[in-house]
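Missing here: one protein chain of the complex. Every other protein chain is in place.
So, chain A:
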Amino acid sequence: MMVVISAFSVIYFTHLNRQTTSGLEILLTERDELDIEWRNLLLEQNSLAEHSTIESKARKLLQMKRPNINSEVIIQQ
């Protein structure tokens, strides 16, 4: 009787183990895919947020300008 219980529990836990392993592997693959996506998004961000692009956009589209020294006020504690 004990032998039968032991045999079936071995079967059950092996099954459980295999299911968990496959679940882990699926998550790892997902991680790799997300990493690839992240790298591509980084590239996109970098090309969109290039300093000179931002500066020319700020000047042309938003009519922004650098403050000159007279409009700067320095506060010291």
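One rule holds for everything that comes next: a residue touches a chain if its C-beta (ideal position, glycine included) is under 8 Å from a C-beta of that chain, and two chains touch if they have at least 3 such contacts; residues count from 1.
In the analysis below, contacts and distances are computed from a predicted model.
Asker: Could you tell me which of "Peptidoglycan D,D-transpeptidase FtsI", "Heme exporter protein C", "Monovalent cation/H+ antiporter subunit B" or "Urease accessory protein UreF" is the UniProt name of the chain missing from the displayed complex?
Answerer: UniProt lists the chain that is not shown as "Peptidoglycan D,D-transpeptidase FtsI".
Asker: Considering the entire assembly, which residues of chain A contact the chain that has been omitted?
Answerer: Residues 17-19, 21-22, 25-26, 36-37, 39-40, 42-43, 46-47, 50-52, 66, 68-69, 72-77 of chain A touch the chain that is not shown.
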